[in-house]
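My questions all concern the structure below.
For this view, one protein chain was removed and the others were kept in their places.
Chain naming follows the written order as A and B, and within any one chain the residues start at number 1.
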Amino acid sequence: MGNYFIRRIFQMVFVIWGVVTVTFLIIRIVPGDPARLMEPPGTPEESIQVIRTRLGTDKPIPQQYVEYLANLTRGDLGKPFRGGTSVTEVIAAKLPNTLKLGLVSIIVATTIGSLLGVIAALRQNSLIDKGVLVFVALALATPNFWLAVMLVLIFAIQLHWLPAIDMAGPESYVLPVTALAIVLLPLIVRTVRQSFTEALTEDFVRAARARGLSERRVIFLHVMKVAAIPLVTLVGIQAGFVLGGSLVVESIFNWPGVGNYTLNAIQARDYPMVQGCVLVIASIFVVVNFLVDMTYAFLDPRIKF
Amino acid sequence: MTDSIPNQSTKSARGTPRGSVTEEAAPRATTGNFRALGLFLLRRKGALFGLVGTVLIALIAVFAPTIAPHNPLELDITQGLLPPIWNEGSAPDHLLGTDALGRDILSRIIWGARYSLTISLLSVAIGSSLGFFLGLISGFFGKWVDAIIMRLGDIQLAFPFLLFAIAVLAVSPERNIWNLSLVMGFAQWIVYARLVRSKVLSEKEKDYTRAARALGASPIRVLVRYVLPNSWQIVPVVAMLQIGGFVVVESTLSFLNLGLTPPIPSWGAILSDGRQYMVVSPYMPLLPGLAILITVLCINLASDGLADFFDPKLAKGGFRRYPLGLLPELHEPQREPLLRVRDVTTVFPMEEQVVTAVNRVSFDLERGQILGIVGESGSGKSTLGLSIIQLLDAPGRVVNGQILFQGKDLTRIGDHEMRQVRGKHVGMIFQNPGSSLNPVLSVGYQLRETLQRHHTLSDEVATRRAQEALEAVGIADLQRVLRAFPFELSGGMQQRVMIALAMSCEPELLIADEPSTALDVTTQVQLLDRLDEMRKKTGTSIIFITHDIALLADFADVFMIMYAGQVCEMGQRKQVIEAPQHPYTKALLDSVARTDVPGNQRLAAIPGDPPDPSEVPPGCPFAPRCPRVMPICREANPGIMTLGAGHTVACHLLTAKSA
Partner (left out) sequence: MTTLLEVRHLKKYFPVRQGLLGRTVAHVRAVDDVSFSLDEGETLGLVGESGCGKSTLAQTILFLEPPTAGEILFRGKVLTGRETRELRRNIQIVFQDPYTSLPPRMQVADIIADPLRIHKLGDQVSVDRKVRDLLQEVGLKPDWASRLPYEFSGGQRQRIGIARALSIDPSLVMADEAVSALDVSVQAQILNLFKDLQEQHNLTYLFVSHDLGVVKYMSRRIMVMYLGKIVELAPSQELYDHPLHPYTRALLSAVPSLHRKRKERIRLTGEPPKPTAPPAGCRFHPRCFMAQPICSEQEPELKEWVSGRFSACHFAMDNLAATAKM
């Protein structure tokens, strides 16, 4: 296990470097002058030049890159272009909110999704299975931003049951978590159902039944242990959806998280801010995947490096 | 060469090639395929509904200029925020109402279909082509090409899809259909690349690739003519499945004002506008969302269905015992034989036909006796074994006959009671020991679990008994093996563990389904020794199923030769081996006696191929290949004739003789 761990760490470092570099390049490689884009059209060239100097885009790209890396090692993600505190500070303040929302959503989705997936797998082609699959098909087709808006419309505005915006107490979690979880559910249900169904057809299941083990034991111990391991990777995938989807959901619910902040930065065309946020979000994703891989290796005795 | 599930491994008889399905998805010829597709869609209503819906929406998109009642960009502030016609205050020419600027919502939604579908299709095309190409060269050429592409892919994967698209589009000066599709499609290349790479890697390992190299083909030729044609199939399937998701992503981007620049009526943009006024006019955000929902639903249903059609995976369901068919009410008093099988027929009802895998087989097995069941593929021997222990894969079932074990009919007792029988009274070992053991549980755990299932034992006693069971199969390194996981043991060891597991509760009957086929010859000898010892010590009866008659030559007491689900001949060694009566038995023995045939003589071969259980002709199943076939053989199935003490044959030659 030790070697695998070290190799994965190297890989993670490499990927984070890649993320850093790509984030750096996105802004500079896309055609168009970022400085010009940040100001309304028609702004005189001298003003643009001032902005360029502030942004640093008037320097040659390799030099910008080196400075950028140097700043990063100090934990400095730059300053927002318009406005005060450092990007790092703001992100550090808002990140926990995003993580809370994300974690709750993942837990809810995984619990409900796994249950549904196992039931569907055990009762294949029954009414329950079909019902689950219909639900999954609908959930998969539902855009999460629309769902969020509809939830706000129905439950907050028309029925006044739940708060629409801001993060204030447990009730405020309900709608945003629902919006995120419904997007995550189809993936979980399908994967769990398939993993379980496949595990049920493995030879060792038949051999276990041949020894007279009770059906409960065969399913809830033998099959579960084998089928569950690949599901750990689902957590990683969900993290990706949640981190990406947070931009939309947080904005609709005015949730004070990194996603919301990123979107504001985009709309304000504040490129240093955008860069910093994208970098942080992607890096978190990389770390989450690393942890997922380690957990997987830990659980599966066949992986021994 | 297993014959337990006949639907997959069909081979043709009489040397005539037939359409048959092998372990890979059968490549379907395009002619006549549309008919198959039509039938498939009729069965899968969801897919049909989805396909129809998708076609309709696509038509709407194509003919938008003609269908839309208004110009979607036409402003009329005086007509702003009109509700849909089912509400008060609506206007008859704006069926779904208007937005704040007086633009007709219905028209905008219709036009929106155009943009959504176009962008999705373009994105999928770009992503899949790029990914396919990169995956192909990555998998085929390997080494540094692979390393670079995969590392780049790692970086790509580190960005959640939406985040990446948002980040790039946020800094793009211009957002039109092309660069939107480019960004969205590009973000997905790695998905396809990985899939294709994986397929290429596995195809590279297959013998036909090596054969191509052996023939002198250059690497490019091998790639293009041999590997590529077998590696691309996954791409269109995945692409189809992604289209729906892309529609959602595109609308998400337009919702965030990162999609096509306004005032282009993309669904997300309409929804975004609608959100501002949703308190006043709740239908404004609702309707475009519904459009997205319905479109994506139809696309998903259609593509799921088509994907299943082109790449069918057997829906092997959970284990279920079906209700029994007609059973003759036979009450035989409990007799001496441990196992009495009478007229057992096992079938697999498939979609197109019912396949009879075991056809009216009868035999008795005494205590301590070894019955050897010999047959080639399609003979039904494995299915017979599974029928006895009632572990047939769905949809197989025993539809006729009785299986009397210690007086109880195993085909009629309930699940619960059968589970008591399994393990404690009837045990089974299988062909592939590696996959028959749970890979994530230790050997010791699995042994203890079985022991504690059938006896009330404390953990210490169970552990001790587990050790004894391992000792009994000749394993010396007890502690290591008890703690080990199955993959850590060699094939021979795994098989011994299997025997230990099956025998741990000392069943009266052990069914061994091709237990030595996967082992080396020298290990095989040890296996037979073990079984023989067990038999002597505990008086266990053994049913040994194999394709190798020589293996059983001096091991079995009774031999049963099976062909196409039926018993050809049964008897003791003196009868079946030394004086065989059935032409198939004779031919089998002849073609096996290789070590005794001098090199300059031809081997006695049976022409043709072993039968396909789904295509058994009327009459005697061996007739197509029999060297002594008579006209009656093709018409009537020979009944079972008793020749002597315990010697039975099913052959017209003998009924003719005795007539």
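As a convention for this text, a contact is a pair of C-beta atoms (placed from the backbone, for glycine too) under 8 Å apart; a residue touches a chain by one contact, two chains touch by 3 or more.
What you are looking at is a predicted structure, and each value in this text was computed from that prediction instead of being measured.
K.L.:
Among B:Ala212, B:Met240 or B:Val426, which one is in touch with the chain left out?
P.N.:
Reading the full complex, the residue touching the unseen chain is B:Ala212.
K.L.:
Please pick, from B:Leu338, B:Leu589 or B:Cys633, the residue that touches the omitted chain in the full complex.
P.N.:
B:Leu589
K.L.:
Using the definition of touch stated at the top, determine which of B:Arg360, B:His547 or B:His647 touches the missing chain.
P.N.:
Only one of B:Arg360, B:His547 or B:His647 touches the chain omitted from view, namely B:His547.
K.L.:
Of B:Ala68, B:Leu106, B:Val235 or B:Met493, which residue touches the hidden chain?
P.N.:
B:Met493
K.L.:
Consider the whole complex, including the chain that is not shown, and state which of B:Arg35, B:Lys143, B:His416 or B:Arg602 touches that chain.
P.N.:
Within the whole complex, the residue contacting the unshown chain is B:Arg602.
K.L.:
Tell me, which residues in chain B touch the chain that this view leaves out?
P.N.:
Residue positions of chain B that touch the missing chain: 1, 11-12, 15, 17-24, 26-27, 206-208, 210-218, 221, 225-226, 229-230, 376-377, 490, 492-493, 520-526, 528-529, 547-555, 577, 587-589, 591-597, 599, 602-607, 609-610, 625.
Here, only the chains that are shown with their structure count from here on.
K.L.:
Which bits of chain A are touching chain B when the two form their complex?
P.N.:
11, 14-16, 18-19, 22-23, 26-27, 30-32, 34, 37, 121-125, 137-138, 140-147, 149-150, 153, 157-158, 197, 200-215, 217, 222, 225-226, 229, 240-241, 243-245, 247-248, 251-252, 262-263, 266-267, 269, 271, 274, 278, 281-283, 285-286, 289, 300-302
K.L.:
Can you tell me which positions in chain B touch chain A when the two form their complex?
P.N.:
Per the stated touch rule, the residues are 46, 151-152, 154-155, 158-163, 166-168, 170-174, 244-245, 248, 251-252, 255-258, 268, 271, 275, 278-279, 282, 285-286, 288-289, 292-297, 300-301, 304, 315-319, 389, 391, 393, 415, 419-424, 427-428, 430, 432, 435-441, 449-450, 453-454, 485, 487, 498, 501-502, 505.
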